[in-house]
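Next up is a structure, given as structure tokens.
A protein chain is absent from this complex, but the other protein chains hold their places.
Entry: chain A
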Amino acid sequence: MEAFLSNIDRVVDGFSWTVRLTLLSALFSFILGILLTAMRVSPVPLLRGLSTAYVEGIRNTPLTLVLLFCGLGLNSALGLSFADTVATDVFWWAVIGLSAYTSCFVSESLRSGINTIPLGQVEAARSLGLTFTQNLRMIVIPQALRTVVGPLGSVLIALTKNTTVASVAGLGVQEASRQMKLMFDQGIAPVLPTFVGFAIGFLILTLPMGYFFGWLSKRVAVVR
């Protein structure tokens, strides 16, 4: 355990990258998820089709493949890059891959929330003269979000743990699991305590998330 604790600064550094990946990907996948959902329920068939194709396509592709495509395909093979330094570059490609993937799950959760809203409320909003987007923004999405706070919490927890795939898929972000692997490779930490230590680190991140979203979903629930 001592050997693990003596490397605690590397552990903390690793988790700080995990948190950065998680927060940015959460933000982007939330925005993209809402957009995909709006397209999915829109009256325009083309938008509906695009959204369905995207969600079904990406949702059914393993995350490893999505991230490999970002890293090896877009970044290395096609030479698309965000920054001059490799570290920054792979970080942003990891964020993009994680967001692209997670947004599908955000969208599907949100869509199940939309299905719980009585059609009558949508008709009432229409009969007041609200446009489609106003209806979505003021009536549908706010209520749908409130009903899916719990499921969105699960999506966030999954995302947090999914950040570990980034380094496996060749995007060498110095997040927690990569730090762990490096510590093993360099032989500076005993295997078992290090495993346990990192596992506890993830618990410290995700357990409060679960409780927070549980609390929040009760707090914002719409009484019908």
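Heads up, the rule we're going with is that contacts are C-beta pairs under 8 Å (C-beta built on N, C-alpha and C of every residue); 3 or more make two chains touch, one makes a residue touch a chain; residues count from 1.
Note that contacts and distances are computed from a predicted model.
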{"item": "Omitted chain (choose from \"Fe-S cluster assembly ATP-binding protein\", \"ATP synthase gamma chain\", \"ABC-type polar-amino-acid transporter\" or \"Methionine biosynthesis protein MetW\") - UniProt protein name", "value": "\"ABC-type polar-amino-acid transporter\""}
{"item": "Contact residue for the chain not shown (choose from A:64, A:81 or A:121)", "value": "A:121"}
{"item": "Listed residues A:51, A:75, A:109 or A:143, member touching the removed chain", "value": "A:143"}
{"item": "Options A:8, A:53, A:204 or A:222, residue touching the unrepresented chain", "value": "A:222"}
{"item": "Those residues of chain A which, in the complete complex, touch the missing chain", "value": "43, 118, 120-121, 123-131, 134, 138-139, 142-143, 146, 222-224"}
